[in-house]
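With one protein chain held back, the other chains of the complex are shown just where they sit.
Chain IDs A, B and C follow the sequence of writing; residue 1 opens each chain.
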Amino acid sequence: MSTSNGNGAAPHTNGGAPEELTKADFQSDQETRWCPGCGDYAVLSAVQQFMPELGIPPERIVFVTGIGCAGRFAYYMDTYGMHGIHGRAPAIATGLAATRNDLSIWVVTGDGDALSIGGNHLIHALRRNVPLKILLFNNQIYGLTKGQASPTSELGKVTKSTPFGVADHPFNPIGLALGAEATFVARTIDRDRHHLAEILRAAANHDGAALIEIYQNCPVFNDAAFSALTDKGLKDSNQIRLEAGRPIRFGADGERGIARTGDGSLEVVEVADVGEQALVVHDPRAADPGLAYSLAHLAEEPSGPTPIGIFREVHRPAFRRAEGSVDPPSEDQLGRLLFTEDAWTIA
Amino acid sequence: MSTSNGNGAAPHTNGGAPEELTKADFQSDQETRWCPGCGDYAVLSAVQQFMPELGIPPERIVFVTGIGCAGRFAYYMDTYGMHGIHGRAPAIATGLAATRNDLSIWVVTGDGDALSIGGNHLIHALRRNVPLKILLFNNQIYGLTKGQASPTSELGKVTKSTPFGVADHPFNPIGLALGAEATFVARTIDRDRHHLAEILRAAANHDGAALIEIYQNCPVFNDAAFSALTDKGLKDSNQIRLEAGRPIRFGADGERGIARTGDGSLEVVEVADVGEQALVVHDPRAADPGLAYSLAHLAEEPSGPTPIGIFREVHRPAFRRAEGSVDPPSEDQLGRLLFTEDAWTIA
Amino acid sequence: MTKTVEERERVVVRFAGDSGDGMQLAGTRFTDATAALGNDLATLPNFPAEIRAPAGTLAGVSAFQIHFASRDILTPGDAPNVLVAMNPAALRANLPELPKGAAIVANEDAFTKRNIEKAGYDSNPLEDGSLTAYRLHRIPMTTLTTRAVEGVEGASTRDAGRAKNLFALGLLSWMYGRPTDVTEQWIEQKFGSKPAVAQANVQAFKAGWSFGETTELLDVQYHVARATDVPPGTYRNVNGTKALSLGLVAASVRSGLPLLLASYPITPASELLHELSRHKGFAVSTIQAEDEIAAAGMALGAAFGGQIGVTATSGPGMDLKAETVGLAVALELPMVVVDVQRAGPSTGMPTKTEQSDLLMAIFGRHGESPVPVIAPSTPGGCFDAGFEAVRIAIRYRTPVILLSDTFLASSSEPWRIPEVGELAEIDPAFAAPERDNPLLPYARDERLARPWAIPGTPGLQHRIGGLEKEADTGNVSYDAANHARMTELRAAKVAGISREVPPLTVDGGPEAKLLVLGWGSSEGAIRAGVRRAREQGVEVACAHIRHLNPLPANTGDVLSFFDRVLVPEMNTGQLALLLRGRFLVDVESFCKVQGQPIFAAEVEREILARADGGKG
Partner (left out) sequence: MTKTVEERERVVVRFAGDSGDGMQLAGTRFTDATAALGNDLATLPNFPAEIRAPAGTLAGVSAFQIHFASRDILTPGDAPNVLVAMNPAALRANLPELPKGAAIVANEDAFTKRNIEKAGYDSNPLEDGSLTAYRLHRIPMTTLTTRAVEGVEGASTRDAGRAKNLFALGLLSWMYGRPTDVTEQWIEQKFGSKPAVAQANVQAFKAGWSFGETTELLDVQYHVARATDVPPGTYRNVNGTKALSLGLVAASVRSGLPLLLASYPITPASELLHELSRHKGFAVSTIQAEDEIAAAGMALGAAFGGQIGVTATSGPGMDLKAETVGLAVALELPMVVVDVQRAGPSTGMPTKTEQSDLLMAIFGRHGESPVPVIAPSTPGGCFDAGFEAVRIAIRYRTPVILLSDTFLASSSEPWRIPEVGELAEIDPAFAAPERDNPLLPYARDERLARPWAIPGTPGLQHRIGGLEKEADTGNVSYDAANHARMTELRAAKVAGISREVPPLTVDGGPEAKLLVLGWGSSEGAIRAGVRRAREQGVEVACAHIRHLNPLPANTGDVLSFFDRVLVPEMNTGQLALLLRGRFLVDVESFCKVQGQPIFAAEVEREILARADGGKG
């Protein structure tokens, strides 16, 4: 069954894809059931739009999702799909990847699904570098269950489960993924269809686990959580777009940038003051993951200048099925396995 | 019940501790049941030795442990103790800490217990900064179940469950803890009683979650895993002892050190070549966690120069019980809660 | 003009509209007014499964049903007498349950071509004659509301649009002579900050009322006398979630122990977490754990610390707590696990009710691990069940499973508030140091309960764990005879609780040959069904089990007393299997697995089918 030995997700393994796939080929017949204005719509449309680029026929693409509003994603893609149980999608997808390396496997999960109940499976899938493209819809809230705090909800946020405000320090999904030895870690935004597609493209080309954090707006239970990065007036001054090999600059006219202080910590500077040569040059492939990690912690909350783009992208052998050939052996082989020399015959 | 409002673990909350506690006061009557030569013996003895320093009476100290050889630790301490279930000790201890802030709570766990099945509870306990002192006995193997691979087993290691060698990239426990927003992260070694005590001391004084990775030798299933850091001939050249505010030097005569390359990555240098001023000065309290993270990844395996000591030690409000007073209210209060204004009476 | 007033013993009204139409609000206001009037009542909200399905679609319909009467009420009612339909979808979604002859009050303004299509109608049901079997009242609520609000200073048209639910409420209040002051006061203080909005709402409400009073569209007004057979006492309206939370708080007060609820959100159990998180000033704290396993672990940790550890979840979460509950069984520590059952298997139908977790609660752990199981049967009963669960957990040092369900958690009824003094005392009976005899962590009292020696107590340091323990000392033991003995002791301890379990009481005359035996939320429907059958001259008895494990001591005798025993359950016959296995009685099942509560009419039907030896 597992014929191709490449990573199903890599375009080059495109075997027998019909010439012309279009967005429509990836739209299922199910009526979408998200709230009006939900960021999930934008991501769905961007993903469906991007799929044809993979050059992989829909039948070799699988979406495994967890439970949550984000989890419904599977029903809307006209590919193979499994809407699993809460938090376990990475584990289920790992089993699939271990046995079918001819498939392109995508996981869609939420901040609660991936980081609360599913935290263990996520970090292990990343550590093993399982060839999965994991889309983490981070709306910093529990949507489907109607508004409880999530592990990414900011301190002090009042929710149904925290009437006196969130008291627990939130996870930084990028930081956690890096801590889990992830080989590809990126962040993008639901409303930025272009940037989203760019990141999907890079992830698809990555031979291994790719974690993409997508800031996703939940207008019903946590509206405008990311307005600092999406609103006309604010986005230019707050989006720090990471680009490999380029000094890290941002602001409407790139007037600000990131530099290192004497002790090696990162700080925001005015380019005019320090000059471009003083800026940190972004290198997602650096051996030392320290830079990516520092960048992840530049902004604890997406309320001010916040990096988006690819934080880290390094190569490491991807998870493959354990030893054992792919095709079931002949009956003779089985015979030899059963009838060992120490066997004896009674007439 | 929860009278003291400080962190039970902090010496200053020492209420009514008998003047003279000794190691013997912390030794239970149970016969220790580890294999001859197991590193657990050394850690047990070091911990029992250290306990009196806390100035907290044994009845206000609790050890919650998981399942594994390390998990047996609870039985040997003459404190309150619970030998829980596999991987769940941090969660159980969180419940205890949430309700009893007059106690000093210690968690003892193994690399499988904490990082495989218990990974999710560990990262959440660290994120919440629950006042627990977590001792992670890392022997890079499953001991109690007789020799399977653990999430810290090095690539290629042949174990009962990986006859063809471990294929999965291991976790870096320090890196994972940092990724989980831990406020106190340190590493020490079973055989270095002094260093161990030093770290225990610092952890006990930390008002919040403290993760201590202890390299622990398992002579039966993974002997000499840390010999590079413990053997006479090798330890001096391989132990990189991190000390706050000091340039990072190591080697028999401190002839080597850690410096930053142009791109900010860390590298090992000869002090003679670069001069001491070029060395990185260790700062576990830096706002930017990048340095700690880079140091954690300096050595992917403890086979060469490896940092030990405190990687990170920052302050963040510790987890406290959710809102709600401590002492049960009066019956009148209850009466008022039951009989609301919208109640009506039928004669 | 004068209007006739007709007497009614009981009425069931259902408000139905789009999620955005504020039906829940209209319903709860109507409920308060009804309670104030002294009618007995029971209510049941019905939310859409989607967070927010497209407006105007069937998936987006939200409804609230209230059953009120002049005599004691047992259920929120099966079929409505009046359906308020704010749009075509609401009409379509609820019509199937509407008996012929019932009244429909429709907001005709909402029956636009677009909405009619969205609801999946080809033609306008108000006009195509498809509703001739009902008493249809077409009322342009939107228009009338807008007109009524126009006058109000600074009220936007948006406010007007939003207020039509109060118009409907006003109209229904008139129809059933509900007091208006209660509602108007509520509006005033609710929108106190926005006087314009408050005004708009009051106007809409008044408009609805006077529309009924003045127009000729409606000619009859109904009167439902205040309930007389309700026992005296002070009452308030509570749903199962609220009552359960109060029961837990009460247990904390009566035991003098703080309570920790550690829970992971899940529909429908989340409500309990929301409810208890709000309690300040009481020694109640909550943690939203990272998952259900952690939640159970945290509750157990609190219990080890000498407090009341509670965790609450629904089906899928119960699966995950099994291992920790098993640990609690081995540790013999008090702990309460609440399972608000929902329709399974797997994710199933999260917003629908079911009773299919019973056998899991009793057997769903590896090894021999007996656990007491309690199931409340009415919203108010959740108070007692919560209190009782804590009491048993502490008295016997054992985890206790409390089985509620979606229906109980969300439906409400007037609940007689107990005086604090009426509540049992709960004695934690912590172990105290005794000179010259050291603590034996697994020694046992007359109830076979072991000492609860909590951290902080000098001299009682000890270690416990999940490995088999030697009797008395609690040391790890692999001894064969000891394991048999400990297995025996754990079972005997739980079985012994039956000494305190009230005997099963049978309601019915000595001639009854058929016993209808239920458990959990079906009690109201069963009693109502039995009552109806009796009104038709059928002799039938009924009883309800609140303690599923151990069962009341007289259960076997009760079963053997009758020729036939019928057990209605919202599952495929779980209690039935248990009773058959334990007592070898040929119990018959009525199984309903539709994600809906059992209805009185169904119980009635099943009884009649078995009356005079019917084969059922």
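As a convention for this text, contacts are C-beta pairs under 8 Å (C-beta built on N, C-alpha and C of every residue); 3 or more make two chains touch, one makes a residue touch a chain.
Note that the coordinates shown come from a computational prediction; the quantities given were computed from them, not determined experimentally.
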Task: Omitted-chain contact residue, chosen from C:Leu276, C:Met318 or C:Ala528 - done: C:Met318
- [ ] Taking the full complex into account, find the residue in C:Thr143, C:Thr215, C:Thr234 or C:Thr347 that is in contact with the omitted chain.
- [x] C:Thr347
TODO: Sort through C:Gly465, C:Gly508, C:Pro552 or C:Pro568 and give me the one touching the missing partner chain.
DONE: C:Gly465
- [ ] Please pick, from B:Ile85, B:Leu196 or B:Ala318, the residue that touches the omitted chain in the full complex.
- [x] B:Ile85
- [ ] For the chain that got dropped from the picture, name the residues of chain A it touches.
- [x] 1-2, 28, 30, 57-60, 62, 64, 67, 74-75, 77-85, 88, 91-100, 102-103, 120-121, 124, 321-331, 333-335, 337-340, 342-347
TODO: By the contact definition given up top, give the residues of chain C that touch the hidden chain.
DONE: 49, 314-316, 318-320, 322-323, 326-327, 329-331, 339, 341, 343-352, 354, 356-357, 359-360, 362-369, 465-468, 478, 480-481, 483-484, 487-488, 490-491, 571-572, 577-578, 580-582, 584-586, 592-596
Task: For chain B, the residues touching the chain missing from this view - done: 31, 33-36, 67, 69, 85-87, 116-117, 119, 142-146, 148-149, 151, 160-164, 220
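Following the convention adopted for this analysis, only the chains that are shown with their structure count from here on.
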Task: Distance between chain centroids, defined by C-alpha means - chain A, chain C (Å) - done: 40
- [ ] Please compute the C-alpha centroid of chain A, do the same for chain B, then give the distance between them in whole Å.
- [x] 30
- [ ] Could you give the separation in Å between the centres of chain B and chain C, each centre being the mean of its C-alpha atoms?
- [x] 44
TODO: Pull out every residue in chain C that's touching 2 or more other chains.
DONE: 277, 280, 286, 290-291
- [ ] Identify all positions of chain A at which a residue touches two or more other chains, and write them in rising order.
- [x] 116-117, 119, 151, 164
